[in-house]
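Everything below concerns the one structure shown next.
Heads up, one of the protein chains got dropped from this complex, but the rest are sitting where they should.
Up next is chain A:
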Amino acid sequence: MGFSTKIFFITILILVVASCTTDDNAAKDEQKPTIDINYNEGFPQACSQLVRGETYSFKAMVSDNAELASYSLDIHHNFDHHTHDDQDGECSMDPKKTAINPWIFIENYTIEDGLTTYEINIGLTIPNDIDTGDYHCSFSVIDETGWQSRTSVDIKIIE
């Protein structure tokens, strides 16, 4: 019993030591980047109406505690109401319809090294031949470690 008790305590000690050593959390990046369109120049704002053929600057602010790496912009139709945005308030939706020639914009970009804040600014001309109606626009950003944040906004494209 004495011998086994001793072993028992030694193993507990090993467990405790193992659990406390080399905890270099300080060096580890455990924070997600942030992404936001809720500022004056942020675009598009929730429920915006965009006109075909016009050119717009899509803008969002991103920041990270360590280093930003890349971002993306995805614009796709929501004619079937399959999703909704993460902004306050509900936008009024058109009736559901079948897509014929929907606009699909899918693009990735990298951010130059060493930045912790950055303003996404993508100039886009909305094609003239695409379907009008409800669209879903989502920005996302990844930091150097691989943490990702997203935000999305419901918009309408009109004639």
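The rule we apply is simple: a contact is a pair of C-beta atoms (placed from the backbone, for glycine too) under 8 Å apart; a residue touches a chain by one contact, two chains touch by 3 or more; residues count from 1.
Please note the rule applied: contacts and distances are computed from a predicted model.
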item: Options "Iron complex outermembrane recepter protein", "FAD-dependent oxidoreductase", "Aspartyl beta-hydroxylase" or "Putative repeat protein (TIGR03943 family)": UniProt name of the undisplayed chain; value: "Iron complex outermembrane recepter protein"
item: From A:Ala60, A:Leu73, A:Ile120 or A:Ile157, residue that would touch the chain that is not displayed; value: A:Leu73
item: Interface with the unshown chain - residue positions in chain A; value: 1, 4, 7-8, 11-12, 14-15, 18-19, 22, 24-25, 27-28, 30, 69-74, 76-77, 80-84, 86-87, 99, 102, 104, 106-108, 110, 138, 140, 142-148, 150-151
